[in-house]
Structure formats: C-alpha cells, structure tokens
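One chain of protein is taken out of this complex; the other chains stay put.
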Amino acid sequence: MSLRKFFASPTEPALLLAAAVFAAGAWVMPAWLAFLLTLALAKALVVLGVVIQMRAGLVSFGQALFYCIGGYGVGLASQYLGVGDAFALLALGTVAATLMALACGWLLTRYREIFYAMLTLALSMILYGVLVKSSALGSTDGFNVSPPSFLGWVPEGDARKRTLYLLTVFAAGAVALGFHRFMVSSLGRVTEAVRENEIRVEYLGLSPQRMLFANYVLAACVSGLGGGLTALASGHIDPDMAIWTTSGEFVFIAILGGTGHVVAPFIGAIVFSVLRTFAIQEAPNTWQMTLGITLLALILFLPKGLWSLVDRSKPEVSA
Amino acid sequence: MTTLLAILIDGAIYASWLFLVAAGMTIIYGVMRVLNMAHGSFYAIGAYSAASLVSWYFSGEHGGPYWSLLILPACAIVAGAIIGLAIEQGLLRFLRGSDEILMVIVTYALLLILEDATKLIWGVNPYFAYQPYKLLGQTAFGAHLRFANYDLMLIGVAIVIGLLAWAALNRTNKGRLLRAVIHDREIAIAMGVNVNAMFAATFAIGAILGALAGALTAPAISVSPGIGVEVIVLAFAVIVVGGLGSIGGAAAGAVLVGLSRSFAVHIAPEIELFVIYGVMFLVLAIRPQGLFGQTLARRI
Partner (left out) sequence: MSAIILETRSLTRTFGAVVAARELNVRIAQGEIVGVIGSNGAGKTTFINMVTGYLPPSSGDILFDGNSVLGRKPRDITRMGMARSFQVAQLFPKLTVMENAMVSLVAAEGTQPSFLRPLDTPQRRERANAIFEEFGVSRYRDAFVSTVPQGTRKLVDIAMALVSRPRMLLLDEPTSGVSSEEKFALMDTVMSVVRQYGVTVLFVEHDMEIVARYVTRIIAFYSGEIIADGPPRSVLGDARVQEFVIGRDLNVDSAVGESA
C-alpha cells in the first residue's frame, strides 16, 4: 500500500508530523510547559465535541456535562474500583460519557436552536447540582485522583507530567486524524447537509435526527476523553467541571477557532490556555469580562473564527 | 394536612418568584426573538442595587423603615431602565434580525461582561438587607406553619404585575401593537409600526422586570456573585413550559413548576432539580410549543 493511498489528503501527514513534533518535545521542554499543553490539548478535545455539534448546526451550551462525566469516571474508578492503569481509566471515563449520551441523545436531538442550547445547559446544571449536593462525592471540594500507572509503570514527579503529556499528544493526534476523516466522510457531509436543510435530507430518505444523534454521541465520546485526560493530568476533579462557565469556555474556544479546519480547536485551546494563565494571574476579576468582550468582538467582526483570517482564499470549505 | 398547606403556600410563593423572574425574559423573547441570557444579570443588578441602597438607608437615620419597601421597586426601575436601554441601543439594535442562536451567544457574552462588572462595582462579598424582610412580620397557619409576610406579599406583587401586564397587552393600543409585533414582526413593520421604539421600550421593560425580581428577592437572600446565573436556566424552564412570548404562559409555567418543586422539596428534597427540569422535558415532549405557545407556520 503506497503512502499516497494511505492518507486521504495532504493534511493527514501534516497532522501526524505536528503530533510527532509535539511528542518529540516531551523530554525537551520544561515540565510546566508539558503540563500546560497537556491541559490545553485535553481541553481541545472537549472543544472538538462542541465543534462537531456546531458543524451539525447545533450549539451545545452544556458540553461540560461530558467533560465532567469523563473526569468523574476516571476519578471514581480510581478511587472506588481500584483501577490504576491510565488506559483503563480513560476508557472507563470515555465509556461513561458515551453511555450518558446514548441515554439522553435521542430526546435532546428532537430539539434545535435555542431549545437545544438551553436543554444541554439544563442537563449539565442538573449534574452540577447533583454533584454539589453529594457529600459522598466530596461536594464542592471534589476529590483527588491518585497518580495512574501506565501498563504497570508508575512514573513520579516530572516524569509523570511528561508521560501524561505524551499520552495526551497521542490521543489528540489520533482524534484529529479521525475527525479529519469524519469531516469528509458520508456521515460528516450529510451532517452538514442536515445543518443546511433538514427538510431536504428527510425527503432524500434519511433521518436527520439519526444523523444528529450520531454526532451528539461522537461529541460526547471525544469530550469525555478530554475530561478523563484532564482528571489524570490535574490530579483533581470537582463539580465545577460541570458548571455553566466551563461549558461557556468550550463554546468560546470553538467560536475563537472556527469550525472550518481540524486544527482550529487545538490552536484555539492552546492560545486560550496561555491567555487564561496570564489573565488569572494579572487580573482575576475581569477574566470573564475579557472573555465576553472578545466573544462579542469575534461575533461582530470575525464570525468564522480566527481561522478565517488564515483561510481567506477559500470560501467556506472544510478541509 | 399541614404538609399539603405548606406545599401549596410554599408553591405559591415560589411560583410568584418564578413568574417575576421569568416575565421579563418571555416578553423580550416574544417581541424581539432574543433569548436574553443576560436576564440573570438584570436580576443580579436589581438585587445588588436594592441591597446596597437598603443597607445604606438603614445605616443612618434616613427615615421611617417602611419607606425601604419603596426603595426596592425604585431601584429596579432605575437600574433596569438604564441598563436595558444601554444594551438595546448600544448593541442589540445593530444585530436585529440575526439568528436566534447567535443572539443567545451575544447575550451570553453580555452575561459574562456584566457578571464581572457587578463584581467590580459591588465587590465579591455578600450583601445583606434583611430589614424589609423582617419588617412585615409573620403569619401563622395553624399551630405548626409560619410564613414571612414578605414572602406572602410576593404573591400579591406577582398577581398585580401579571394583571397589569395582561391589561397593558390587551386593553391598551400600545399593547395591541406589541401583540401584533409578537405575532408577525414583518407585517407589523410593513404596517408602519415603529418597531425601533417598540424594541427599545420592550427591552427596557424586560430589564426592569428582571431587576424588580432581583430587588424584591434581595431582602430574603444573601446577595453574592453568581445569583444571576442560577436563575437563567430556571427562568428558561418556566417560559418554555408556558410558551415562549406568552405572559399567561409564564404565569402557568410558574405555577406548574413552582408547585412541582414545592412538592419535591417537602416530600423528597434530593429530586428537586430533577422535578423542575423533568416537568420541562415532559411538557416539551407532549406539547413542544409550550402550554400557551404559538405553533410555527409551515416552511415548504
């Protein structure tokens, strides 16, 4: 099989190269940078969940639901089921998020526009409320996640940060590749068609709701993975993972990056994380205001996100 | 029996509060097709201004205590009008006709901005303005039930506001124009209705109502950051159950949600949240446009 046939488009080897470069930096960059990037890339995965739904024409104001379930899945499995292996934990967290999506998705995908947005928000706030009231789960404090093992090996200190970073880069690379394929796949394109004209899709013989449901579950899966990685990397989970402001950040980054290219959420998340670290240090009480003003500016002047600045040559094309 | 009475009265009080919070949001959506996430901010700003002004009033010898009750709506009207007009004329005016979901994101951005703005103006420490609340005393219902008269007054205020709104919409000319715009904006414009003035006024009124809900609630709670956000999803649940854009719907939704929640709180407190949103999902499943909502016109 020639390399040409293996890759669906020139973007794919570029993605792999980028992932390789990021991975190579694992033992070269300072540990704090690896940690920052780990959290940023994990966040990007959650944002990708928002982007997946946006491409379907729906805005999720409650993606933090799956981010939180992914995180708590990891935390609870580690704490109460005695699972120590990082891969197993991530699998459990992701599966938990996916199961929730399978349970709620069919009901939720009956709705559109503002209803969808507010109902997703409602679901995430229900989880938040439940977690906050649950003293067994640590209430507002949450609880810590013990350091995981990697197929038997338990790295310490900086090595652990770097190993988690490597794991996250691997996960992000694989997901990016998968998403890239998905964007141009039959389901990916038909999903865009549903966004453009749902009635026509129905009349062509397909079920728009089924397409939206598939996207919803896929988005939940990816966001759950992001939540699980965050839990492992930060070593802590708490109900704020489900709060509305967390969901808002994901929506913000999605709009910041735009939905046009697979790397947009990743770049957006990294830029966002850097800015946030800086802002929280310098001006913690105006961070939300800065977000709000930037969001307004984006909507008014750059509705297709920062990526549209790069991509001015092509009209509305997905990679 | 006492439990039943407690549920009913508690439910009525909570429903009144819900109605006051939701009324402004449903009017704004009905007329402007804007689901205003920043409505929570109006609520918060109303609460903060009322709380800080009442605290100031009682910190010195400014007059008889009962005047504090008038400060509450006064604050709301002033604060609501200023902020409502500023937002509508300064930003929303330029985005008329935009996609509804875009307006949710825009108003969400406003919410973020206003959340920090209130923190900057009033700080992060909680405000307490219990005096008006205690002022009115309590009423006993039987041997075991006591309710603060302030809370019972809320029921009266909600009914008055509801009736005023109904009268304004159905008995005045301006109200009829408003209903026309709610029903079909394009035709209303084509008929020469001054939609611009209407939108500005509507948004201001919605803001005032939101601020009023906050101001009236302030004496009963500790006013702190985040109170605005908690009410948004609740308000949405109420207006969706009642039918977006309908004041009668907001009342019906408030009663339904209020009584259900009261029932849950007294019988099984853990499921309080589930009951509220459960009612919303149930109504949406059976009647997607809400109890009093309009069905949409055909698209093809």
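Letters A and B mark the chains in the order given here, with residues in each chain numbered from 1 onward.
Criterion: contacts are C-beta pairs under 8 Å (C-beta built on N, C-alpha and C of every residue); 3 or more make two chains touch, one makes a residue touch a chain.
Not measured: the values here are computed from a predicted model.
Among A:Gly49, A:Gly188 or A:Gly268, choose the residue that contacts the chain missing from this document, as touch is defined above.
Counting the whole complex, the residue in contact with the absent chain is A:Gly188.
Thinking of the whole complex, not just what is shown, which of A:Ile199, A:Ile280 or A:Leu300 touches the missing chain?
Answering carefully, the residue with contact to the hidden chain is A:Ile199.
Please identify, in ascending order, the residues of chain A that touch the omitted chain?
Answer for chain A: residues 8, 178, 181-182, 184-190, 192-193, 196-197, 199-207, 210-211, 214, 218, 315-316 touch the chain left out.
The rule is short, and it goes like this: only the chains that are shown with their structure count from here on.
How far is the middle of chain A from the middle of chain B, if each middle is the mean of its Cα atoms, in Å?
34
Would you mind writing out the residues of chain A in touch with chain B in their complex?
59, 61, 107, 111, 113-115, 117-119, 121-123, 125-126, 129-130, 133, 199, 244-245, 248, 251, 255, 285-289, 291-293, 295-296, 299
Which residues of chain B touch chain A in the complex?
35, 91, 99-102, 104-106, 108-117, 119-120, 124, 229, 233, 236-237, 240, 270, 273-274, 277, 280-281, 284-285, 299-300
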